[in-house]
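For this view, one protein chain was removed and the others were kept in their places.
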Amino acid sequence: MSSVTAAGRDLLRSRGWISSDGKTALTLEQLCDRLLSSRGEALGTAIASTVVERCKEFDSNQCDAFFELLVARYGVDQQALAEAIDTYQSRPTAAARAALNRATEAPRQELFRRINMAPDGTQTLVNLRAQLLQSLAAKPHLGEVDSDLRHLLGSWFNRGFLQLTAIDWRTPAHILEKLMAYEAVHAMHGWADLRRRLAGDRRCFAFFHPAMPDEPLIFVQVALCRGMATSVQKLLEEAVDESAQSSADTAIFYSISDCQRGLKGVSLGNFLIKQVVLELQRDLPNLSQFATLSPIPGLVNWLQKNREVIEPSGEHSEALVALLDALADGGDPGAAWQRLEQSNGQQLVERLAAHYLYRAKRGQQPLDAVARFHLRNGAALEQVNVSGDTSVKGRAQSLGVMVNYRYRLDAVESNHEAFVSDHHIATEKSFIKQLEGNKRRQ
Amino acid sequence: MSSVTAAGRDLLRSRGWISSDGKTALTLEQLCDRLLSSRGEALGTAIASTVVERCKEFDSNQCDAFFELLVARYGVDQQALAEAIDTYQSRPTAAARAALNRATEAPRQELFRRINMAPDGTQTLVNLRAQLLQSLAAKPHLGEVDSDLRHLLGSWFNRGFLQLTAIDWRTPAHILEKLMAYEAVHAMHGWADLRRRLAGDRRCFAFFHPAMPDEPLIFVQVALCRGMATSVQKLLEEAVDESAQSSADTAIFYSISDCQRGLKGVSLGNFLIKQVVLELQRDLPNLSQFATLSPIPGLVNWLQKNREVIEPSGEHSEALVALLDALADGGDPGAAWQRLEQSNGQQLVERLAAHYLYRAKRGQQPLDAVARFHLRNGAALEQVNVSGDTSVKGRAQSLGVMVNYRYRLDAVESNHEAFVSDHHIATEKSFIKQLEGNKRRQ
Amino acid sequence: MSSVTAAGRDLLRSRGWISSDGKTALTLEQLCDRLLSSRGEALGTAIASTVVERCKEFDSNQCDAFFELLVARYGVDQQALAEAIDTYQSRPTAAARAALNRATEAPRQELFRRINMAPDGTQTLVNLRAQLLQSLAAKPHLGEVDSDLRHLLGSWFNRGFLQLTAIDWRTPAHILEKLMAYEAVHAMHGWADLRRRLAGDRRCFAFFHPAMPDEPLIFVQVALCRGMATSVQKLLEEAVDESAQSSADTAIFYSISDCQRGLKGVSLGNFLIKQVVLELQRDLPNLSQFATLSPIPGLVNWLQKNREVIEPSGEHSEALVALLDALADGGDPGAAWQRLEQSNGQQLVERLAAHYLYRAKRGQQPLDAVARFHLRNGAALEQVNVSGDTSVKGRAQSLGVMVNYRYRLDAVESNHEAFVSDHHIATEKSFIKQLEGNKRRQ
Partner (left out) sequence: MSSVTAAGRDLLRSRGWISSDGKTALTLEQLCDRLLSSRGEALGTAIASTVVERCKEFDSNQCDAFFELLVARYGVDQQALAEAIDTYQSRPTAAARAALNRATEAPRQELFRRINMAPDGTQTLVNLRAQLLQSLAAKPHLGEVDSDLRHLLGSWFNRGFLQLTAIDWRTPAHILEKLMAYEAVHAMHGWADLRRRLAGDRRCFAFFHPAMPDEPLIFVQVALCRGMATSVQKLLEEAVDESAQSSADTAIFYSISDCQRGLKGVSLGNFLIKQVVLELQRDLPNLSQFATLSPIPGLVNWLQKNREVIEPSGEHSEALVALLDALADGGDPGAAWQRLEQSNGQQLVERLAAHYLYRAKRGQQPLDAVARFHLRNGAALEQVNVSGDTSVKGRAQSLGVMVNYRYRLDAVESNHEAFVSDHHIATEKSFIKQLEGNKRRQ
């Protein structure tokens, strides 16, 4: 198709819109104006392609300049909006309401739709939004552009348009390479690590969008186990168990990674997990449990600020406080760790982690971001696992504790409902035991 | 994937939302409410699938009832809209504008987006709109639903999401069968006719959408010729010319058919034609001319109402008037045809057809619908062809005259621009001759 | 790849082996000599392609001339063979044996292998053999060429190289068109008939060879039924039963057609049936019976020659004799049929058909060709069905009787073994009843 794009470029050159050295003779603003005008219709994707080419070469200053243009030139026409309100208020017909709706929609939305006509248009818009999200903190007035992009991308990346794809060692290398780059939870150490994660006792699934066939949107890595998995290091390092396909009873979702920053806020993960549960149930009827092995990213942070929850109770609470001090100092916490372990502090840590997940709140929501995601999604707290992640990062953020969120499809909807309406957190018995052990003893 | 859908159904059954005999225990309204609520999130595509199943089984009464529901229950909340206007007027911030925009959007748009999550959701919405368009004449108040659906489908069927596919005799039979059913211009008479239209001296291209892989959206049939084609019967009946691939200099677009009534108003044809021109240029570099061989659907109708344009000028004008009388009577115009032909009336008919295409207007637009489409699209009038379509239908609607619209890619944009801004109709010299012959002699 | 073939042709032209008008400058004999020589190695597939092009344009005289060439010029060198025998007899080493083996192989085998290097080479050789089989009756001395071709094709069309493909309404039209042409048992009446045979209650499977991807080799049509099917007209005409996929307990193989005459004698059918039984068992676990509904092509012929088996026993035997007379005369047997039906002759016909299948022999083999195929294949006689095929052809060859051969995978091997070693014919109880009814009453 690239020769077809080339033909479009020749056309624009013949119109004097692109200069002969391949650079655009028209400014980006002029191109966008033409794209939005009825000319956009006539030259099909040619102008859009030129805008896309320009966007691809943006440095961050040019990006910001484009965002400002989108606010200033392609925002809502306030005069026209005032008139549409008048018309509606004087006679509130369906037509007047529709006109009012149109008057509240910034023209940049149509501009985005036309940019999307070009090859690579969708990816370009996703990338623009990724850039935009970076600029947003310093320039909150760009928020209205973000809001429009998010609305559009949300509609285009509707679940009905996504394609679930199983990833394995037969997947094309250029896709696998991207998975390695996008893995956000437990970094992959090269191709050998990747290959192990795609072996016979593992599964991997990704969502793709037809307009971005070479770009995974989100992917989840699954381990087939006997019983609940409690240590991510064990999962990542253990030898391949070829018999797992027939003997495993549990599927552990041990890593979920978003791949496109530009799709932030577009729901993908909740669909992915439930769809994958259904796929696995069908393909591996022996599976009876579905759960995550998830990090608890906010635990240490919260403990630092809420040390009062660590009631003084002897050697292990002292050891824990010493460890938190060491972590806060940023020094080597090695000795402090040793002291905690020797003082049998695991139970204390377990109780505190369970307490944190169940009781620490921001407003009425769980404080922990991962907890919010899975609980809102309809999962239940299954159990916390001391020494679940003994990596430096794992110990620094959560004292090495991980947690299983359990997905029971027949409870997902009521869990979700109770969570959303009553802020109720679903729990399995095993978790309650850990939590109550907590209550009883503290 | 069907077993996955089945699993979703089992879920709903376990929640008591579907009864055990497979019928829905909840009403459609209740299902839609739940789909729109946050539960929609939790149960993913399961509720949406159930709504889709219900829609598929609608008779036209149920369809209309659903449309009324969409107006009454899922329309704009006018109270909330009034408040949003107040807020905006009291302080017209970007946030207030965004809130106003949301308040003007009917909740049914979100409902449609959620229905789309289900397998077959997109097709279901397209089919719903096809039904809606039928009901609209009698029930104009449904127009606001149509407007929402059209907006959404326009966004989803953006050019960037469409896939151009070459159709030939190796295409799966179930697709070919649909092309036969959808052919709207020159009906196909069974598989032998289809096969001839897919032979080596023909081309066929269709747009598909990834969410409806088994349904062509629009397709165009092309004949590879030496010189401009002037008779559609010759095109359809002539023997296959295997050498056309190397020797043809002209590509004739002799049939363009929309396949999905529910996509009415969503631009597809203009993209298709230009894209196909680019594809053909690349694959067959010998081609130097691209043109249609198009019907003139409004010619006879217009002549009946504007007989004064036929200035009395002897036998052939009398013969033509007699023919129009015979056509108006609905009787057998055979004798009248013979008389016209014997009186050498072809030139008169040619002139009148050119006159009609160039001068007959509705407002400032060409009266003829096909002319409006191609001229707006950037084509130019090339020549009218007396005896271009000698079928009963062709003679009844246009006295058998057809017309070539010429597509020159390097003129498409200026033609379009001149047409849109100044109502200027682009013409080739050959057409001007036919038209002036007209002027001169009348 | 065609441009690659073209490049090869340019090469030969530059060598003066093809003349500039595309015709070969060298004779076929010269081309074959070069192809067999070491030059064949150097120019890769170019010479082979030229030979293939020539073969495709053969008329039957040129074909026969080529066959004579293959006998005369590329047969065994008898002088060299005599010497190889001498060497072997004087010292029977492994090397001498190998040399003797080579000396007994005609050089045309290597010629065939080299022709096969060209695109379309395999199909060309298959077609050549189809031609050869036609010439063989008149020219038995070509038998040695046939023997070589059959050996080679048998090796190349080894089961391990065949690909089983499910055929349905999504299959490319050019393949479906060929199935219609190749159907040899119950002729298909156009696309509507084909479509019905590919509906949800039917299955169709074909073997393909990777070197001939557009050509089915053999295909079988299957009906999913409740209980044994007894009438082919019912199968072909009945309305589609969409529930058959879940409710059917029996798979009826009602048509098996070889597609390539040139593969005569290469075992395909026996593999196909058993493989399809395995596929169906896996996909449709409700199926518990697998059987054919087969013609009895030799029944009437045999009855005409063995009228004594029809013991005089009243009206129905007289009616049958009259019917056979009418069939022999070639006149309209309508009245005779009516008489037989009115005389309740069905039981008599059933008994005679069972007797024929079980007792009529050629040597120790069943006389009926279809019976020989299925019984050798390991099937058992299940039951004969009077009025199984009421077409003109069916009545003329077998008085309308058809027969079910039952395939039980766990008995296939012992049935086959008993058939091959002891000429034992496997039967189901139902058949024995029909046969013994026969014995008892006659």
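In order of appearance the chains are A, B and C, and numbering begins at 1 in each one.
We adopt the following convention: contacts are C-beta pairs under 8 Å (C-beta built on N, C-alpha and C of every residue); 3 or more make two chains touch, one makes a residue touch a chain.
Every value quoted in this text rests on a predicted model; they were computed, and no experiment measured them.
K.L.:
Can you list the shown chains that the hidden chain touches?
P.N.:
Across all of the complex, the chain we cannot see touches A, C.
K.L.:
Which one, C:80, C:98 or C:369, makes contact with the chain that was left out?
P.N.:
C:98
K.L.:
Sort through A:176, A:263 or A:276 and give me the one touching the missing partner chain.
P.N.:
Here the residue in touch with the unshown chain is A:176.
K.L.:
One chain isn't shown here. Among C:19, C:158 or C:390, which residue touches it?
P.N.:
C:158
K.L.:
Among C:141, C:261 or C:393, single out the residue that touches the unshown chain.
P.N.:
Spelled out, the listed residue whose C-beta touches the missing chain is C:141.
K.L.:
In the full complex, which bits of chain A touch the chain not displayed? Write them out.
P.N.:
169-174, 176-177, 190-191, 195
K.L.:
State which residues belonging to chain C touch the missing partner chain.
P.N.:
Residues of chain C in contact with the hidden chain: 3-4, 7-8, 11, 14-15, 38-39, 41-45, 76, 78, 81, 85, 88-89, 92, 94, 97-98, 100-101, 104-105, 113, 116-119, 121-122, 141, 143-144, 147, 152, 155-156, 158-161, 163, 210-211, 267, 270-271, 274-275, 278-279, 281-282, 377-378, 409-410, 412-417, 420.
In the analysis below, only the chains that are shown with their structure count from here on.
K.L.:
Can you name the chain that lies farthest from chain B, using the mean of each chain's Cα atoms as its centre?
P.N.:
With centres defined by C-alpha atoms, farthest from chain B sits C.
K.L.:
Using the touch rule from the top of the page, what residues of chain A touch 2 or more other chains?
P.N.:
Correct list: empty.
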